[in-house]
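Notes to accompany the following structure.
Let's turn to subunit A:
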Amino acid sequence: MALLSTHGLTAHYGQFQALFGVDITLERGECVAIIGANGAGKTTLLRALAGVLPNRADAIVYKGEPIGDRPADAVLRRGIAMVPEGRKLFPSLTVEENLLIGAHARKLAGPWSLEAVYGLFPILKERRHGPGTALSGGQQQMVAIGRALMSNPDVLLCDEISLGLAPVVIRDIYNAMPQIRAGGAAVIIVEQDIGQALKVADRVYCMMEGRVTLSGPAAGLSREAIHNAYFGAAA
Partner candidate 1 sequence: MTTSTPETGYRVETRTRTSRVAGLAAIVLLAGLFVLPAFASRGLIQDLFFIFTMLTLAQFWNLLAGYGGLVSVGQQAFVGIGAYAMFGAVILWGLDPLPAILLGGLAALALAVPFGFFAFRLQGAYFAIGTWVLAEVARLVVAQWRAVGGGTGTSLPRQATETIAFTETIAQLLDVRPAAARDILAYWLALVLAILAIGGIYWLLRSKRGLALAAVRDNPQAARSIGVDGQRVKWFVFLAAALGTGLTGALIYMQKARISPDAAFSLSDWTAYVIFIVVIGGIGTIEGPIIGVLVFFLLQTLLAQYGAWYLMILGLVSIGVMLAAPRGLWGSFSHRTGIQLFPIRRRLTGGRL
Partner candidate 2 sequence: MNWLDTIVQGILLGGLYALFAAGLSLVFGIMRLVNLAHGDLIVLGAYLILLIVSLLGLSPFVAALVALPLMFGLGYGLQRVVLNRVLGEDILPPLLVTFGISVVLQNGLLQGASADTRRLPTGDIGVASLNLGPVTIGVLPLLTFASAVAVIVLLNHMFYHSALGRSFRATSDDPVTASLMGIRPRMVFAQATGIAMMIVTIAALYLGMRANFDPAIGPARLVYAFEAVIIGGLGSLWGTLAGGVIIGVAQTMGAAINPEWQILSGHIAFLLVLLFKPRGLFPRAFD
């Protein structure tokens, strides 16, 4: 049985339908990348998985339990943590407080603790008493990832963690990925940069206009197939 799976997942923003019956699966310890053009529904999919967008209960099944109708805080308690798009650090909290709040509702003994996160991103330890918003973009992204890890999740959802960062900083961030996976968490990353996604992921889902148009092992996908799934077969 898959760790996490969706079944005909839909999403609406008012009149606008953003997802049309999405089916994906995530196995234990796996890393899955979701790629696609802007507006393909990638972020919406992650928000639905995190419980921010309400859904049918059986649209999302996690460890055999339908959780599609659970609110975000209940989803986190079950072990699905999210690194939101745009990092979303809490401006009134220091770096360390931002990390601590990640474990606010789910204090589990596991691979991740304050010390472990500082071990992963040593720069954060130096800046831990400053406000999170005073950090550079890349450091803020490290805080956002560390914050999600603090709950020792079984599933880590990463939304556009390379967005707006310099290539050298992106490399630093993705260099942490093997260690994160070694901690046991399965990971779903949403990524604009296809090359980066293929490098880090075991499997890839490609989305277009709210639907999954292609899926398969990252190693086995041809550039042409991805191009077609991205822009439509006629392109």
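These made the cut because all candidates are chains of the complex that A comes from, given by their letters.
Throughout what follows, a contact is a pair of C-beta atoms (placed from the backbone, for glycine too) under 8 Å apart; a residue touches a chain by one contact, two chains touch by 3 or more; residues count from 1.
Source: prediction; values computed, not measured.
Chemist: Among 1 or 2, which chain makes contact with subunit A in the assembled complex?
Modeler: Every other option belongs but stays apart; subunit A touches 2.
Chemist: What residues of subunit A sit close enough to touch candidate 2 in their complex?
Modeler: The contact residues of subunit A facing candidate 2 are 50-52, 71-73, 76-77, 81-82, 84, 88, 90-93, 97, 100-102, 104-106, 147, 151.
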